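Here's the structure we're looking at; comments come further down.
Of the protein chains in this complex, all but one are displayed in their positions.
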């Protein structure tokens, strides 16, 4: 467990420990302001990012560590043809931990194969985005805790992530956040609805994993039949460019847009989530709905990433 | 006064307090090295910048705070179509204050409308550049103080900004620095000469404001008649690209160039200012003239911006 590459490397217990640790950090982040003093974190972003890079950098600074790195690989020797492996081996001498995003699936694994310092995968192509899945789970846990406190039902600690019915909506073929989160929640007896155009369905490889894990799931083309049943609506971007036929895009896109009309299909305590950025798939008029928690979700990235960097830099939970 | 969007939100007294505070910081900046310890400032630059971004970052560090951000929006989710509003709401969770520059007039106001943390406008299109106006006023105050100390005349504190005759020269239509400074100095009974090609005159909206404020001003096409009278020559860039007709550009440009010849038209205690960058409108041979204070002016940006960030982060002057 030297590197954070995939959500699959965490046990159920690991995930619950990280969620607790994140809650403790969020409650009193000032107490962590020198936990990583003297450390240097390199953020190597080969692909654009706002949330992941800036929240990792904010988390680094809130732990008293410092940042070096790049947001545009064209300002680096990558432009001169340097390999990813060489770049990683070089930065090993300049930093204590590397956070990287790359446009190629598997890039984080290639980096880890040559790195003496921890690699944290901040998204690799259409592969994984494990830190997003972890902050998503923390957000679900936290929001469900509030709902349950309001309803005053006694509960076991893990119940906040257990037995959820979750609709993943959008581009499930290339969307790495859905790939990672559906694996992360697999420890908690979920029911999944995968709602996407036929051409953008979840990869077979992930469906085979879910089957092996005995996870109940259905693939659908619209949310009409299940909207009233789900606890979480996890929206992702549907990119026009993914469609060979734009008519097909026009035909299906309205099935994947949350707005003032469609939000009424969902239950009053359903949570609306999105890894962001969004383009048109959630109308801004939904933002004020109390079920819309996607900005809170993004903000939780700082606290979860503080927990993760402490874990991977100090080799403890 | 949660956000700094326009120079018009400051009273005369606000401006004088900021000028005093800036003078105090400049005199002993080491004493401020932990005033904002633990804070994170986000610098979000959607348009190129050297002075504004680097001086805000230097000011942030000199106050003990830390920086996250971007200098190129194409490295962020803006490239994926994320709205300015969403970017601002996201960064709200990662930082304590946002400094932003944007190519669209009104962008800072749009940002402030959705932000829970202070927004400081570092230039929005052809709109405003209020922190530039404030550092300009500090620079005028400081330089005039030196001149008056040398001449040993007793004076009231505000006299250093009062009753000035100022020539604004260049592209006054799109030049946001002239827009903001002419409003900032309007509290101090100035006389303005707006010297520009006919096609690049000050916008009507600003002229109407000046008229309502009872400010004396003239619009001119050359500085020939007034050069000997002005206390301050405030130069700005005239961009060739602004002219539909390049012959027109060639015809007028020499009216707006300060060089070894034209500098002799101005008085010995006139101050030559420029928000920079310059291209050809001030010849480098002028730099050694004691009246040329544009580099000092740029350097003062650090001290004024320290004062501003303290004010907006601590809600005090």
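Quick notes on this structure:
Each chain carries a letter (A and B) given by its place in the written order, and its residues are counted from 1.
The rule is short, and it goes like this: a contact is a pair of C-beta atoms (placed from the backbone, for glycine too) under 8 Å apart; a residue touches a chain by one contact, two chains touch by 3 or more.
From a predicted model like this one, the values you see are computed outputs, not experimental measurements.
Residue A:79 is the one among A:79, A:146, A:225 or A:240 that touches the chain missing from this view. The residue from A:6, A:52 or A:87 that touches the chain not shown here is A:87. From the options B:79, B:267 or B:299, the residue with contact to the chain not on display is B:299.
Residues of subunit B in touch with the missing chain: 30, 33, 45, 48-51, 54-55, 57-58, 61-62, 67, 71-72, 237, 276-279, 284, 295, 298-302. Within the complete assembly, residues 38, 40, 42, 66, 68-70, 72, 74-83, 85-87, 89-95 of subunit A touch the chain that is not shown.
Everything below uses one rule, namely that only the chains that are shown with their structure count from here on.
In this assembly, the C-alpha centroid of subunit A lies 41 Å from the C-alpha centroid of subunit B.
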